[in-house]
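A single protein chain has been omitted; all remaining protein chains appear in their positions.
Up next is chain A:
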C-alpha cells in the first residue's frame, strides 16, 4: 500500500521534474517522445492514404477526409515529427560535442519545447472539433482562405505557436555554438553534427520569419477580415506561395543538414577514420545553406513567373547539386581505406547514400524548369521528396538514434533487432516510392483522392501500398527494440562505439552537469587524439571548481499553455465574441508568466566542488 503511494509520488515527481526541467538532456527526451508520437500519428495518416489509393475507384475514405489526411500527414511529419526529433538530437548532442554544461539559454530551451508541443496539440485538436485543415501542407490561398469550417484556422494558430518555439530553439543553438565552446574547440575543430546544427539554426533564423509573416497575414485574412490574399478585394494569392516557399525551401535543408552531420560522425566513427575532406564538408554545408535561400521559386515553375525567372531559378537549383555531390564523395572516401563496422547505425547510414543520391538526382531533373511542367504536382514529385525526406531525414534519424541512444538513455539499442527493423523499412521504402516517379509521368497528379480503371495506374499504386506496410512493420520492430532494450539490455559504457568526439568522453548517460571539468580540445576528433596518445580521458581545461547551474521552472510550460488557450479564443471569436474571454485569459497567463520571469531574480545554484569529487568517484 505505502509502496504504491510512494510509487505514485515518484511518478508525479518525475512528471513535475520534466515539466519544469531546463536540462538540455531531459528536454531532448521530451522532444524525442513527443516527436515520436507525432511520427506515429503521421504514419497512421500515411497508411490511410495508401489504403485509399490501393485500387482504382476506391472510397475507403471520403474525398473531403482524404484532403484532411494528406494535409495533416505532411504538416505533422514536417513540423511535428521531423523538426522536434532533430531538436531532440541537437539538444542531446550539441552541448556535449562542444564541451558545454548546457545550452546558452536553458529557460528558452524549455520554452521552445513547450511552444512546439502546445502548437502541435492545438493543430491536432482540429480532428475532434469538426475537421482538420484540408488545403494541403502548402496551404495555398485562396483554397485555404475560403475553406469552410475552422480547419485552416487550426493550421494557422498551431503552426504559429509551434513555429515560435522552433525559432527560439534555433536562436538558442546559434548562441550556444558561438559562445559555449570549450577551450580549444575552434570552429574548424567542431564535429560535423555541431557544424550542421549551427548552419541549420542559421537557416531557421532567416527562414521561419517568412512563415511567421505568411501565417500572420493568413490569420488576419481568415479571422479579422483583411484581404492580403483575396483577389476579389485587390489582394494577391501568389504572395502566399512566395512567403511559404521562401520558408519552405530552406526548411528542407533545415531538416536534412543536421542529419548530414550525423552521417558524417557515424561514418567516421564506424570506419575508424577521420572525416575525408573536413574543410570541404564544412564549406559544402555553408554553401548549401546559402544557396538554399535562392531557389524557392523552383516550387513555382508552373505559376507563370515567365521564362526568365524560371531559367534563373532552374540554374541556381542545379547549382546545389554540386556541394551535395561533394558531400557524397567525401563520405565514400571516408570509408575508403577504413575499417567499416556494419552496426545498425552504420547500416542506416550506408542505406542512406544510394537512396539520397536518387532523391538528389530526381531533384536535378525537377530543377530543369521546362521538364518540371510535366513533373510538377504529380507523383514524380511525391516520389522525389520522399526519397530525400525518408531516404535522408528518416534514415538519418534512425541512424542517429541508434548511434546516440546510449548517450541519451544509457543503453545500446539491441543490434540484432536494429538490423531486423532496418530491412523491412528499407525494402518497403523503395517499393513505396520508386514506382511513384513512374506513376507521376504516367499521368497521376499528386493529392488525388482516387484514379480510374483504364488509366494503367493500378499496379503501381498497389506496389506502393504494399511497400508502405513493410515500412510500418519496420517501424513497429524499432519500437519493440526500444522497449526490449529498456528492459533487457545492460547499461552502456561511456564509449561503446570507440568514438572520436567529446560526448564519448563522459558517462552514458552523462551527469546533469555534463563535464566535471571543462575539457581542453586539442584538435579535430579530440577524444581520438587522446586515445592515440594513450590517455584514457580528455585533458581538463580548468581545475575542479564549483559549477553554476540554472534552476528549473514551470513558467515556460505556463507561457505556452496560455498561448494554447488564446489560440482557441482566436479561432472561435469569429463565431462568437465571448471567445475573446479565452484570448484574454490565455494571453493573461502568458504575459503574467513573462512578467514573473522578468521581475523575479533567479540566479540558479552552485554545485560545490566537494560534492563533485564524491559523485564523480562514485560513478567511475
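By our rule, contacts are C-beta pairs under 8 Å (C-beta built on N, C-alpha and C of every residue); 3 or more make two chains touch, one makes a residue touch a chain; residues count from 1.
Keep in mind that, in the parts below, contacts and distances are computed from a predicted model.
Novice: Unshown chain, UniProt name, "ATP-binding cassette domain-containing protein", "ABC transporter", "Fe-S metabolism protein SufE" or "Cytochrome c oxidase subunit 2"?
Specialist: "Cytochrome c oxidase subunit 2"
Novice: Of the listed residues A:361, A:427 or A:574, which contacts the missing chain in the full complex?
Specialist: A:361
Novice: For the chain left out of this view, which of A:370, A:486 or A:591 touches it?
Specialist: Checking the options A:370, A:486 or A:591, the one contacting the hidden chain is A:370.
Novice: Which residue, A:16, A:187, A:224 or A:336, contacts the hidden chain when the whole complex is considered?
Specialist: Missing-chain contact among the listed residues: A:336.
Novice: State which residues belonging to chain A touch the missing partner chain.
Specialist: Answer for chain A: residues 62-64, 66-67, 134-136, 140, 142-143, 146, 231-232, 236-238, 271-274, 276-280, 302-304, 306-307, 310-311, 314-315, 318-319, 321-322, 325-326, 328-330, 332-333, 335-342, 350, 353-354, 357-358, 361-362, 364-365, 367-374, 376-378, 438, 441-443, 445-457 touch the chain left out.
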